[in-house]
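These notes concern the structure reproduced below.
With one protein chain withheld, the remaining protein chains of the complex are depicted in position.
And then subunit A:
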Amino acid sequence: MLERGEVANSWRRERWDSLRLLTPNWQSRLPGHRYEGPDPDGYMTMGEVIEFIERFAAVSRAPVRTGTDVTSVRRTDDGYHVTTSRGEIGCRAVVIASGACNRPTVPQFTDAVPASVLQLTPFDYRGPTHLPDGGVLVVGASATGVQLAAELKRSGRPVILSVGEHVRLPRLYRGRDVLWWMDASGVWDQRHDEVDDLTRARRLPSPQLVGTPERGTLDLNVLAATGVELVGRWAAVRDGRALFSGGLRNVFSLADLKMRRLLDSFDEWARAHGREAEVDPPERFAPTHVPESARWQLDLRSGEIRTIVWATGFRPDYGWLDVPVVDAKGRLRHEGGVVDSPGLYALGLPVLRRRKSTFIHGIEDDAREVIDHLTRCLAVRR
């Protein structure tokens, strides 16, 4: 196992200070290792996640070579040649487990933003104290964007949040964590070959969730109530002005309708499986409130905004992979983690084999199946 930094490296270096896991503690389970603390319904801080993964590395006695950066993987006659910062390795099979979030993605028009405005990605952001005073424009309303908008607003700054398509979820539904429902009702176990539109499922943004001791919901209504100003998707920069889409109302409708369908499916599942007694009565949440008139432009030179935080997603980085298995959009071509090159595999990518593939507890089933394929493949080729 090659690790460019330390065990749990991205949790140590690529996360902001206040972040907690979106999944409740009881869901943090790896083969032979689970959360056993006093707060199963709580959400781990980054320090706790690092400790959890370190402990798993120890109990599983994973042969981790830390501080080993892979700079190239090349195909050979009988396997792969791996070049690292600590030497060369020949092997018959490679499992890529470097994740889907190696680089923040930002739109092309960042160059057109005036230099007087500081631009940050989630990789640069640690907390509000590191930002200049004054207004902040947070771009993107998935988990990262809503969390940073809330935190920056609490720090006393004016915050504008640019909202495109998003996934709205309540933190608790009928008294249970919404991720309990995802787990119990079988949504998370849905396999990649059962999902209607796999490409869309793999591109689904992270839901508007936050892990806090209060177990509160962090949707756009909550943000708006704290004074965060909502604007449409940022479409372009023209003459130093940010231009936002006038289609805000429809992204609200799409998210409200999707959430409602999901909650309907939870209710249906509870009825069909005799679980009604375990949970509170069904609830419905108010539609996302549409501002009287959302502005569609903002003068970036006016000083109203001092900082832009790009919470516009992440992409994998396969710059080191010298095997032609990456598509035009920079995504790995694979079928359930089996990459289109003998002996090459992937784990931990969105909906790799199941909807839960990118969650900590989602790796076990995927890993079993992928490694099973790998061992059979090696046995045949021997």
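The working rule: a contact is a pair of C-beta atoms (placed from the backbone, for glycine too) under 8 Å apart; a residue touches a chain by one contact, two chains touch by 3 or more; residues count from 1.
The rule is short, and it goes like this: contacts and distances are computed from a predicted model.
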{"item": "Protein that the absent chain corresponds to, by UniProt name, given \"siroheme decarboxylase\", \"Osmotically inducible protein C\", \"NitT/TauT family transport system ATP-binding protein\" or \"Peptidoglycan D,D-transpeptidase MrdA\"", "value": "\"Osmotically inducible protein C\""}
{"item": "Residue in contact with the excluded chain [from A:236, A:325 or A:377]", "value": "A:236"}
{"item": "Absent-chain contact - pick from A:190, A:212 or A:253", "value": "A:253"}
{"item": "Positions on subunit A contacted by the hidden chain, ascending", "value": "165, 232-233, 235-236, 238, 243, 245-247, 250, 253-254, 257, 260-261, 293"}
